[in-house]
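Note that this complex is displayed minus one protein chain, with the remaining chains in position.
Chain IDs A and B follow the sequence of writing; residue 1 opens each chain.
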Amino acid sequence: MTVDVFAPWEDPTEKPLIQFKGVTKRYGSFTAIDNLTQDIYTREFFALLGPSGCGKTTMMRMLAGFETPTEGQILIAGQDMAAVPPNERAVNMMFQSYALFPHLSIWDNIAFGLRRMKMPKAQIEERVEEMLRLTRMTQFARRKPHQVSGGQRQRVALARSLARAPKLLLLDEPLGALDKKLREETQFELMDIQEKTGTTFVIVTHDQEEAMTVASRVAVMDHGKIIQVATPPKIYEEPNSVYVADFIGDVNIIEGAAHKTSEDGYDIHWAEGQEPIHAKTTTVLSEGQKAFVALRPEKISIGEEKPEGAVNAVKGKIIDIGYLGNISTYHVELPGGVMVKAQATNTRRLSRRNFTWEDEVWLSWTLTAASVLER
Amino acid sequence: MKRFTWFNATSLTLGFAFLYLPMIILVIYSFNASKLVTVWAGFSTKWYGELMRNDQMLDAAWVTIKVAVASSTLATILGTMAAYVMVRGGRFMGRTLFSGMIFAPLVMPEVITGLSLFLLFKPIFTQMGAHTIILAHATFAMCYVSVVVSSRLVSFDKSLEEAALDLGCTPFESFRLVTLPIIAPAVISGWLLAFTLSLDDLVIANFTTGPGATTLPMKIWSAVRLGVNPQINALSTLMIGVVTIGVIIASISTKRAALRQKADEQAAAG
């Protein structure tokens, strides 16, 4: 059975909605965006992920028109945006602070952008009511922004920016001000609304879980460059660098020298006198090249005895146990002092668990469990 | 919860007694029947009556109010513009000079400001009068207005203006529809400040006035230089009364607004 997967970026005939072409942005001697080229497609939910100061907000503000590129071009629907001021762009933004006008009611906040379009009054009313329904804010329409809760404010901000039916909606850390539980609920709501309205969303966030949950593609940024763009599963399972592997989720990084054993198989010699790590990878490495093995903790099995026929098995000692309820993380010291984290699901009650501190255990993983990275 | 300690209560009582007793005494003695201000000769409102019949004094009051309204309106427009330039103007040529010129009048002795403006106006205007006082007051009051307004603008969330642009406003519309309504309280208090500064000013007005334009402070000045004057006590009482009522109303209404906001926020959070 084939499912029609949404992946316009793999279709060479598809025209991108947004094109960054060699865009550089400098503030004095500081380079915020460094020669960046990237396409974003219609109906995508595109996440810009990175630590603060990586340039993700600058990228978004250039799309909104609040910043202009120092070099390069930004095209939206094929049109060069350089000379188009923010108020004439078919782009709307949801601000991190929500930026709701405190002197206007929620109804008037949503109608604000429509009034600027010189829309007939009856149509404005209709559209505002529609937006209120979409965000479930109808009963609060007459209130002022400070008279509703944080989560409701967030929904008003969303309704206001969607009211003008923009081609592109920018969301700047949209859920940053909400607490964890509300944030998770809202993430699904956002995805729902994005699907219903068919708008292209670009979201800026520093929260990797959020990016992974909502986005069709995630761009991991650092120092003004995009390090990797891929779908959430791909970025988690096949990071292209230690930086990405480390930024998304928990990972063990083991450094060693590569030795080719077959077409796509490598041995990574990581410690003197130890069996090398056997791994399968598409990465092409030269003989003896420095390489990094990125191994997710949940992909490591932990056992009392050496498992039969395991490709990779290594003995270590439990130094620390982090109990998280559903799972436990074991910090295991390997010979030579390398620390590795391994996760196991707690299928049994605490009293019946078999490992404790200072226990000698065997860690094992498969040939394809780890990624081998050049940098 | 903090409570008043003995020491704090004493220092506050003495402090406020020092600040308010002279004015209270002034108010009490404005109802003194005796012309000798230091001798109490019974309650009387005759000085108020005399004040009301003093045409010169009423004329001066009228001139003062006209000057104050005109100059403070001018100062508010200029000062708000200046504040906007200072906070949102970005970099431009001569920015340091500009901020210096905004700041300097706040600490400039009035005698210097007055003298310099006199020397400027003298060759330009054939006659000085209310119009020159208005120009002079607008100039130094605009600096006060810009301080009040820019302190509000600094705490103003810039993304509100960006949101307005994002939703299709031109920069001017964004100022008119979003910025101005939000900073309005600061603009109004700037205007009030400029208004009182103008009402109050003796020195600069005295330098920049001309025949026929005598303001109330000038009138008071020439009366009190000769000593205590019961009519001036009556006038002072009226002025103190107006200001006190105004300030109390203003502070009660801001306090109410703050309480309402707090209640709303609690209701919204709960």
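The definition used in the following text is that a contact is a pair of C-beta atoms (placed from the backbone, for glycine too) under 8 Å apart; a residue touches a chain by one contact, two chains touch by 3 or more.
As a working rule, contacts and distances are computed from a predicted model.
Participant: So which of "Putrescine transport system permease protein PotH", "4Fe-4S ferredoxin", "AIM24 family protein" or "Cytochrome c oxidase subunit 1" is the UniProt name of the chain that got left out?
Facilitator: The record names the chain that does not appear here as "Putrescine transport system permease protein PotH".
Participant: Among the chains you can see, which ones touch the chain that has been omitted?
Facilitator: Contacts of the unshown chain, counting the full complex: B.
Participant: Can you say which of B:K35, B:R176 or B:K255 touches the chain missing from this structure?
Facilitator: Checking each option in B:K35, B:R176 or B:K255, the one touching the absent chain turns out to be B:K255.
Participant: With respect to the chain omitted from the figure, which of B:L58, B:A104 or B:A263 is a touching residue?
Facilitator: Considering the complete complex, B:A104 is the one touching the chain left out.
Participant: Looking at the whole complex, which of B:T45, B:Q127 or B:T244 touches the chain that is not displayed?
Facilitator: B:T244
Participant: If the hidden chain were put back, which residues of subunit B would touch it?
Facilitator: Residues 1-5, 7-9, 11-12, 15-16, 18-20, 22-23, 25-26, 29, 37-38, 78-79, 81-82, 84-85, 89, 92, 94, 97-98, 101-105, 107-112, 115-120, 122-123, 135-136, 139, 142, 146, 171-172, 196, 199-200, 202-203, 206-207, 217, 220-221, 224-225, 227-228, 232, 236, 239-240, 243-244, 246-248, 251, 255 of subunit B touch the chain absent from view.
Following the convention adopted for this analysis, only the chains that are shown with their structure count from here on.
Participant: Centroid from C-alpha atoms only, then distance subunit A to subunit B, rounded to Å. What do you get?
Facilitator: Whole-Å distance between the two chain centres: 55.
Participant: How about subunit A: which of its residues touch subunit B in the complex?
Facilitator: Answer in residue numbers: 64-66, 85-88, 91-93, 95-97, 99, 101-103, 112-113, 116-117, 144, 146-150, 152, 160-161, 164.
Participant: List the residues on subunit B that touch subunit A in their complex, please.
Facilitator: 157, 159-160, 162-170, 173, 177-178, 181-182, 261, 264-265, 267-269
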